[in-house]
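Down below is the structure, laid out as structure tokens.
Only one protein chain is missing from this complex, and each of the others stays in its spot.
Let's turn to chain A:
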């Protein structure tokens, strides 16, 4: 029986797809058979971020509608063993996502996979609701910025009232915060919300802090999950977050400004 994770945020552009790609890759790197599903019907992008856009033939919606078999739509990652991508349709709209259809596909996937990671679209409409409905765990992607924090709080409310676990009175969906685009130098200047501020407001446990990093854009340019950039702070921070998700006790890095010198940078890297 696999575990279902939803990567969600409410607000758009905070790093859900980047985080989904990185997280799924991280889980696969640690030996778990993982599939990452794009729920953003009509605005598919996970395929680009994962670098498999030219291999999409059938998609999630085709499988829901019985137009293709699940195995025909699943794309096996070329770099990482155990990693699969289920892209979504670029032409349909979110109404194509029926609860029964999504459930059928998730049930079939859960026979084979350890982790199913659902990459939610922005908003709190059908696509987002479907992506979180069956979740066991939710990772809330938030930027240290007012609108993102507010929307995250909203999505937490939705998880607590409209997920399957909430509706059926089961144990609630576990919720963890992934704070992305964090800039310790701006925090130090008092220009950006601190990790602790966001934690105090949202009141959920911290999974990880991903520093603002040029590596993220570089990685998406070439269709590589940023976690594979093992010399970048963002890549390392994602790797730590995956470890924490799996229960490891890993100290948070990159939350204070780094010294600029080359020597100290080397020291930090090796630490």
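In this section, a contact is a pair of C-beta atoms (placed from the backbone, for glycine too) under 8 Å apart; a residue touches a chain by one contact, two chains touch by 3 or more; residues count from 1.
One rule holds for everything that comes next: contacts and distances are computed from a predicted model.
Engineer: Out of "Cell division topological specificity factor", "Ring-1,2-phenylacetyl-CoA epoxidase subunit PaaB", "3-oxoacyl-[acyl-carrier-protein] reductase" or "Phosphate transport system permease protein", what name does the UniProt record list for the absent chain?
Structural biologist: "Cell division topological specificity factor"
Engineer: Touching the left-out chain: which of A:83, A:193, A:206 or A:241?
Structural biologist: Answering carefully, the residue with contact to the hidden chain is A:193.
Engineer: At which residues does chain A meet the chain that is not included here?
Structural biologist: Counting only chain A, the missing chain is touched by 145-146, 149-150, 153-154, 157, 187, 189-194, 197, 200-201.
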